[in-house]
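Have a look at the structure below before the remarks.
The complex appears here without one of its protein chains, the remainder shown in place.
So, subunit A:
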């Protein structure tokens, strides 16, 4: 189990390096999908299955799909993947940085540190993270209303930004 968690954490860092080295956006979006998938499994390994499901549905299924459609705006005839020297240099630089920073810390890492110990204090019907999210609807109702208002405002902002014709950011198109 500790080895699985080690693999997942390394996969997450490698995925973020593949996004941060700035290849062509096609490949960066692919790297982001990898990071989100591996991050979901990390969350599941710590017992947060509901939050992992939410991440998969909303982040991967909602936001990244929209990003994938917008990648069509960044079309170029010869997209640069990670084999291109300019991108590979960034990848190697970031790898060196992460390994260098990790070498400061990994002296103190011991066997039991990789996977948290499950504490079964009592048996309950509701899982921990699901029960916590349900608080958003009861005690945190005010913040729920505020975030719904923020989402509505963002919709209007986006519609205003892409309005076109006379007003907005698109003038003559």
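We adopt the following convention: a contact is a pair of C-beta atoms (placed from the backbone, for glycine too) under 8 Å apart; a residue touches a chain by one contact, two chains touch by 3 or more; residues count from 1.
The definition used in the following text is that contacts and distances are computed from a predicted model.
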item	value
Per UniProt record, name of the chain withheld from view ["Ribosomal RNA-processing protein 41", "NADH-ubiquinone oxidoreductase chain 4L", "mannitol dehydrogenase" or "superoxide dismutase"]	"NADH-ubiquinone oxidoreductase chain 4L"
Contact footprint on subunit A, counting only the chain that is left out	5-6, 9, 12-13, 16-17, 19-25, 28-29, 32, 35-36, 39, 42-43, 46-48, 51, 54-55, 58-59, 62-64, 66-67, 70-71, 73-74, 86, 90, 94, 97-98, 101-102, 105-106, 109, 113-114, 116, 119, 128-129, 131-133, 135-136, 140, 143, 147, 150-151, 154-155, 157-158, 161-162, 164, 168-173
